[in-house]
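Every protein chain except one is present and positioned as in the full complex.
Showing subunit A:
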Amino acid sequence: MRVIVDEDKCCGAGQCVLLAPKVFDQRDDGIVILLDESPAKELYTVVREAATVCPAAAIRLEEDE
């Protein structure tokens, strides 16, 4: 899985950090910081949830085929 974040779309809600703090963090202004663009398999479920609940649709996933 590859994680792609769109900083321009990010609204700084921080839902992704609450769900997957090993993969996402926030700058002081709230904009997302991607800590791990290729997370380990055991994180896939929470990363998918983070991408889903992101209220700005700023997280995109390229899933393993």
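Rule of thumb we're sticking to: a residue touches a chain if its C-beta (ideal position, glycine included) is under 8 Å from a C-beta of that chain, and two chains touch if they have at least 3 such contacts; residues count from 1.
Here is the rule we use: contacts and distances are computed from a predicted model.
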* For the complex's missing chain, which UniProt name, "Serine hydrolase", "NAD(P)/FAD-dependent oxidoreductase", "ABC transporter ATP-binding protein" or "Sarcosine oxidase subunit gamma"? -> "NAD(P)/FAD-dependent oxidoreductase"
* In the complete assembly, which of A:Val3, A:Val17 or A:Val47 touches the absent chain? -> A:Val17
* **On subunit A, residues whose C-beta touches the chain left out of the figure** => 9, 11-15, 17-18, 26, 28-30, 48-49, 52-53, 55-57
